[in-house]
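With one protein chain held back, the other chains of the complex are shown just where they sit.
Up next, subunit A:
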């Protein structure tokens, strides 16, 4: 088993292959991501950060190349197993957060556990712990639309953590936050790293990629990684 948590070998993702509108958001990328590090994927809009994040997190499959999660090639796993690996290994914080309006903070955080074989009480206990950790205890019964931007961001993080994943993948997490809240968010990510979790952040926000808290930056351009990882 590899020392690395996730390894990408010559991963390419092509859309509309062979047609005039063919795009390669990710082109021959090789990357090692270790345990307990904060890695930033930096690059201008359209450079392929979100696509790479989706590949790392088993949301989509590569058109070619290999993706090893804990030493196991996941590229050819059938859908059910891929969902299983994704669920057990990764927690996503989406750019648009994608919380469900009309239901409470608690329910939003518990939602990923609903289809799993875990009792309701245990699921609730785990969700409350995370809500507490992220300083949202006083908001647990609120509907998400009643929360501030920073609070919503933390609900999304709590939901990403509910499956106790080894890695958190966050796409442009500071896009809707001011400088103060962005700083707080970086503190949260640092705490997670302290707990041994891997954090991968896709961003073009200098507040993030110039932060002293991060371990490594990979710069992307036109689907390729320029430097940083070797």
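Everything that follows uses one rule, which is that contacts are C-beta pairs under 8 Å (C-beta built on N, C-alpha and C of every residue); 3 or more make two chains touch, one makes a residue touch a chain; residues count from 1.
To be clear about the criterion, contacts and distances are computed from a predicted model.
Participant: Match the chain absent from this complex view to the correct UniProt protein name in "Putative spermidine/putrescine transport system ATP-binding protein", "Formate dehydrogenase subunit gamma", "Ring-1,2-phenylacetyl-CoA epoxidase subunit PaaB" or "ABC transporter, permease protein".
Facilitator: Going by its UniProt entry, the chain not pictured is "ABC transporter, permease protein".
Participant: Based on the whole complex, identify which of A:163, A:182 or A:203 touches the chain you can't see.
Facilitator: Residue touching the absent chain, from the options given: A:163.
Participant: Specify the residue from the set A:103, A:137 or A:179 that touches the hidden chain.
Facilitator: In the full complex, the listed residue that touches the missing chain is A:103.
Participant: Given that one chain is not shown, which residue among A:8, A:26, A:39 or A:123 touches it?
Facilitator: Reading the full complex, the residue touching the unseen chain is A:123.
Participant: Out of A:111, A:147 or A:181, which residue would touch the omitted chain in the full complex?
Facilitator: The single option touching the absent chain is A:111.
Participant: Could you tell which one of A:66, A:87, A:140 or A:209 touches the chain left off the display?
Facilitator: Residue touching the absent chain, from the options given: A:87.
Participant: Could you list which residues of subunit A touch the chain missing from the display?
Facilitator: 50, 53-54, 59-60, 79-80, 83, 86-87, 92, 94-96, 98, 100, 102-103, 107, 111-120, 123, 159, 163, 171
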